[in-house]
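Read the structure below first, then the notes.
Every protein chain but one is kept in place in this view of the complex.
Labels A, B and C are assigned to the chains in the order they are written; within every chain, residues are numbered from 1.
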Amino acid sequence: MMIIMKSNATPQQTEAVIASVKEAGLNVHLSQGVEATIIGAIGETHSIPLERFEGMDGVDVVQRITKPYKLASRQFHPEDSLVPLDGFHVGGEDIAVIAGPCSVEGRSQILETAQAVKEAGASALRGGVFKPRTSPYSFQGLGEEGLELLAEAREKTGLPIVAEIMSQVQVDVMVKYVDVLQVGARNMQNFNLLRAIGETRTAVLLKRGLSASVEELLMSAEYILAGGNNRVMLCERGIRTFETSTRNTTDINAIPVLKSLTHLPVILDPSHSTGYSEFVAAIARAGVAAGADGLIVEVHPDPAKAVSDGRQSLKPEAFAAMVKQVGQIAQVMGRKLATVQGEYSKNGWA
Amino acid sequence: MMIIMKSNATPQQTEAVIASVKEAGLNVHLSQGVEATIIGAIGETHSIPLERFEGMDGVDVVQRITKPYKLASRQFHPEDSLVPLDGFHVGGEDIAVIAGPCSVEGRSQILETAQAVKEAGASALRGGVFKPRTSPYSFQGLGEEGLELLAEAREKTGLPIVAEIMSQVQVDVMVKYVDVLQVGARNMQNFNLLRAIGETRTAVLLKRGLSASVEELLMSAEYILAGGNNRVMLCERGIRTFETSTRNTTDINAIPVLKSLTHLPVILDPSHSTGYSEFVAAIARAGVAAGADGLIVEVHPDPAKAVSDGRQSLKPEAFAAMVKQVGQIAQVMGRKLATVQGEYSKNGWA
Amino acid sequence: MMIIMKSNATPQQTEAVIASVKEAGLNVHLSQGVEATIIGAIGETHSIPLERFEGMDGVDVVQRITKPYKLASRQFHPEDSLVPLDGFHVGGEDIAVIAGPCSVEGRSQILETAQAVKEAGASALRGGVFKPRTSPYSFQGLGEEGLELLAEAREKTGLPIVAEIMSQVQVDVMVKYVDVLQVGARNMQNFNLLRAIGETRTAVLLKRGLSASVEELLMSAEYILAGGNNRVMLCERGIRTFETSTRNTTDINAIPVLKSLTHLPVILDPSHSTGYSEFVAAIARAGVAAGADGLIVEVHPDPAKAVSDGRQSLKPEAFAAMVKQVGQIAQVMGRKLATVQGEYSKNGWA
Partner (left out) sequence: MMIIMKSNATPQQTEAVIASVKEAGLNVHLSQGVEATIIGAIGETHSIPLERFEGMDGVDVVQRITKPYKLASRQFHPEDSLVPLDGFHVGGEDIAVIAGPCSVEGRSQILETAQAVKEAGASALRGGVFKPRTSPYSFQGLGEEGLELLAEAREKTGLPIVAEIMSQVQVDVMVKYVDVLQVGARNMQNFNLLRAIGETRTAVLLKRGLSASVEELLMSAEYILAGGNNRVMLCERGIRTFETSTRNTTDINAIPVLKSLTHLPVILDPSHSTGYSEFVAAIARAGVAAGADGLIVEVHPDPAKAVSDGRQSLKPEAFAAMVKQVGQIAQVMGRKLATVQGEYSKNGWA
């Protein structure tokens, strides 16, 4: 960490900053240039907030040299982390394809969808049961009933299940049913929830907030990792920008950037990142070509009847076509689509 | 709500949409133009999500005519809502000035600050006890001990207290101590929390999310209002944009826009919306000139020693100067600064 | 075009809007609903600005049904447009790869680069001679001397040349030398320049502005097309967002969106859209997987010595590896890399 003093900083101000650096348990390396005095703060700086020094008199800029996260950093963990699911691992050679409806709406809907996406080549099933809805008047999800339906779908298809958790009070019931806890974009900085999930050992799909920076996403992952849960997958799902021709802007850059900064797997959600079913396949292909370790895609047997997100949901046929294309791109990348074992029981994969 | 069909939509697709509109309990007004067929959906549309129709085949665009919120809307509640605090109301003639440190750090710090801001003209005291921190390694707040210190500061100064709530599990303890529950930017769409707060009758300061639209802010207010708690104040605290010369971009436009759309009071937080203490007074003045009903400002007796947000905290003297300027602007606006009665007890204001 | 009146609009206001619609040469289709009166304006609406009606008393919202561009629209020109270069066409089966240095710096630099990118598989050579530099103190380009060097490089390699034009006063000299006039992001709405280029018949690479919407990009293309020059290629080069881990945010969504809205070819510039050489290949692959018709990439024999954009320039070896990968992705997409004939003379391709 470097603390650059203002050109008109007094010696007393510089002394005060030096004292504060030492108080933080860091060593000081002083460099008095012509343009400015620079105080290098050396040691375990990742846990020291910049603001500790930014508010001091005479300080111009505080610049980090090392990143503010450690457990999530590739620097401290150079090999790719693998997150085990049913007979395959996310983050390795296999490309995971998670698919299913935005919301679990009923028994036949979820069983039918599960069967269809399994046949098309999906390796996991998604479905929302607690729904974060912008309007208090919208459908809020089936709750635990939905989880039971997901579990039934898993038994029938062998697909591991992914569902969104919205609050720390849901941890127990969610962990009982699901294979992957999804943290939605709106909860990426719900730190109480992150800490509670860090205490579990269930895999997590952590979605990037609507306007979260790549660094903030990694800091949120750090919360979970700090609790001892290292089964964390990151998910790019589009960011909010000025462009309105799509629902969000897919930050495709974030894929190679994240792969360079962290060892955690990176998943792309082309359904939310575009918002229109007709653009999903193109962006799914792009994601895998850019180096993503998997995809999460909304599929509904009858999008026009979906209670939520119908506009961005693929019909099963369109999803099957997408999976085929993605498989070919995976091959060019020296990878292949993951395949489930299909012999799952809640006591573990057979 | 108007549903504009694609120019090449088939009669069957149009029929299906019409059927779906009727199924939603709405009446249909069909208009077959040369460019496009338009289906008007008439009735209680605010509770119908656009996506209900957006996913249907042949639909081009769905456009709302009435807003998706109702309780928060000025159309249904033309008079300004007043939120009562100690002897004054927010949203009326009085301009509330809420001030205090980012975090409650200890007894002398909070008592000293409370006294200083009271003398300078503040009408409420803020202080964080559960802190949303980007890093798991940062100071996370004093918890209930901090609430007790705030209560003591209130007894000594008569200032009502404002503190941030981070999770629905904190509702009971927070309601026991504070006068205003602050919902932070990162929790603006924590719908479980909003619903829990809607069940209380404690006043709320709802901060706008980092990249939340004005409409989304009002939808989040609608969640609280729908629970029966109508003591909601909205807070503009800066949005995230490409500009990095300040921490956030103050969306000053949001002040007159909100005042036109809703009857709820609007507060500005110039500390977070700028991030630098040297710009706080200018933006505080601007906020009141633009029509804000109050300000919330970070003040710390020794910003250089603040455990958080030191860079944007005013020293008491600078705060006092700011209050004076803001008072003069308030006068031009035909308003005046709120003054507390100073005889508060937890059983109610004397 | 639909003009939605406010719920409290008077009959006189509605009458005035109707009169104004008729005055604009449009027909009126009136629809008096319960929620609002809607005035449909039917006819050649693409040339009528929304603001013509937005300022009128009683008007709530004006909504377009047809797009504000026509010549650029796929609706009026369903087949893909092909832009001919040396023995191949951009916009068809062939994927164009345009490569070269940010700036032409000298004879050996440009000749060496041209040779290297040709060998690696490039189908056109780029090089800046008039440079738009943020600072008045930076290198501003070699001007006409640079154009002569580019022409020499073309003679030696057969690669058509692409160079940026910054002002309408440069049209004559640029047209004399180059095969493709590049319009930079900062000039996307330099309407005088667009009009001047519309008068030529030289191919154009029109880059999207830093914060231009997809629709505004198409409106700028419309300027050139309206002048009679239909050899227009569009270029996504990254947009400005809050994310700072890359120089810009590649709007990968824009590729399928543009392909659906327009018949013009779409090129991706992964060098500017990422800003870091280590991310260029990943995003180049993603672009072709998303449906781009070509790439424009910065290559420099010694990026560390480049006078501009060294940080994002590929070395020739890295570029050659990228071309190989892109070729494989192209194959999956049912396409192939363009190859130049190599027998160019300024009188036309042999």
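Rule of thumb we're sticking to: a contact is a pair of C-beta atoms (placed from the backbone, for glycine too) under 8 Å apart; a residue touches a chain by one contact, two chains touch by 3 or more.
Values in this document were obtained by computation on a predicted structure and should not be read as measured data.
The missing chain, though absent from the display, is touched by one residue of C:S7, C:Q115 or C:S211; that residue is C:S211. The chain that is not drawn here is touched, among residues C:F88, C:Y223 or C:F279, by C:Y223. Contact with the chain that does not appear here is found for just one residue of B:A120, B:M188 or B:I255, B:I255. Against the chain not shown here, subunit C presents residues 16, 20, 46-49, 51-52, 54-57, 68-69, 132-138, 166-169, 186-187, 189-193, 195, 209-211, 216, 219, 222-223, 226, 240, 303-304, 306-313. Take subunit A: the residues that touch the chain left off the picture are 2, 4, 7, 27, 29, 31, 33-36, 38, 40, 42, 45, 60-61, 63, 65-66, 211, 240-242, 244.
Subunit B residues in contact with the hidden partner, per the touch definition given at the top, are 211, 213-215, 239, 241-246, 249-257, 260, 273-274, 278-279, 282-283, 285-291, 325, 328-329, 332.
In this text, only the chains that are shown with their structure count from here on.
Inter-chain centre distance (subunit B to subunit C, centres taken as mean C-alpha positions): 41 Å. Centres computed as Cα averages put subunit A at a distance of 32 Å from subunit C. The multi-chain contact residues of subunit B, meaning those touching 2 or more other chains, are 211, 240.
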